[in-house]
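Submitted below is the structure of interest, expressed as structure tokens.
Not every chain is included here, but those present sit where they belong.
Going in written order, the chains are labelled A and B, and every chain counts its residues from 1.
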Amino acid sequence: MSHRSPEPSSIRDDRPSGDPGDYAFRHDIRVRFAETDAMGIVHHSRYLPYLEEARVEYLRSIGHPYDAERSEGVDYAVLEAHLAYRQPLHFDDVVTVHLRVTSATRASFTIQYLLTVDGAVTSTATTVHACVNDKGRPVRLPRWLSELVAPLR
Amino acid sequence: MSHRSPEPSSIRDDRPSGDPGDYAFRHDIRVRFAETDAMGIVHHSRYLPYLEEARVEYLRSIGHPYDAERSEGVDYAVLEAHLAYRQPLHFDDVVTVHLRVTSATRASFTIQYLLTVDGAVTSTATTVHACVNDKGRPVRLPRWLSELVAPLR
């Protein structure tokens, strides 16, 4: 097939590592019953809030709580998300979300995730984010974020 | 960076068309208030249930309602999902989800989506599905689905 996409994807160039040791941060989340579906597993849409919760805890851990960023008028829009589901998650599982910032441009950055339960890989994911102001317009990354991702450029 | 993924991705080879005319099916969904978030837009996790609703209506439209498939012990696990968010969705928007099956293997198939509001493209997405039995084990695609996607192989 030959149809084309209007813009290149930063997600496609690189795949998340399956090795927890490659990730800078980890956060545990226990699966709620409300997140399961009639197949008896966690519904595939429920992973994105897990990734978001892990991002929020990561920002807190490096001294830049998301809430503070938002109060200063900077927000992080999600531009892209990719999820690869390998093994299902079940009610009451404790999911460890491993994450790392893997690349950045002037106005966007990419985060990769590895999800494990009891050490076994269940899924990987990637999200791409832009910094936007309170009107949703793209702005440059804040300085602390630029410096964080500088080695990645 | 050089880490590797254990399996190739069928999503990465191809990108959804931005032309509604390229899609076989369309389904309208009105955004619920409960689907918005504190940024005033639809939360990015809420798109996956929209795609799922469109798949369900597509299956119904071609005479293979999902519920009937499930009763016969065939289910469709989601293996991968990719979402590219271009323009936000807002409360009360009527989103048109355009959909087409774009490729298939013996045990999996790929669907692409284009989301529009009043004709303007807001996002694209791709999902990859496997057929599984009631124990979650992969099985061959049912015959009708094989025949549907045969021209795509």
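Convention: a contact is a pair of C-beta atoms (placed from the backbone, for glycine too) under 8 Å apart; a residue touches a chain by one contact, two chains touch by 3 or more.
Quantities reported herein were computed from a predicted structural model and do not represent experimental measurements.
Because every chain is the same sequence, the assembly can be counted simply: 2 are drawn, and the full complex in the file has 4 copies.
One rule holds for everything that comes next: only the chains that are shown with their structure count from here on.
Remark: subunit A and subunit B have CA centroids separated by 21 Å (rounded to whole angstrom). Contact residues of subunit B toward subunit A in the complex are 1, 3-6, 9, 11-12, 14-19, 22, 39, 41, 44-46, 48-49, 52, 75, 77-85, 88, 102, 124, 136.
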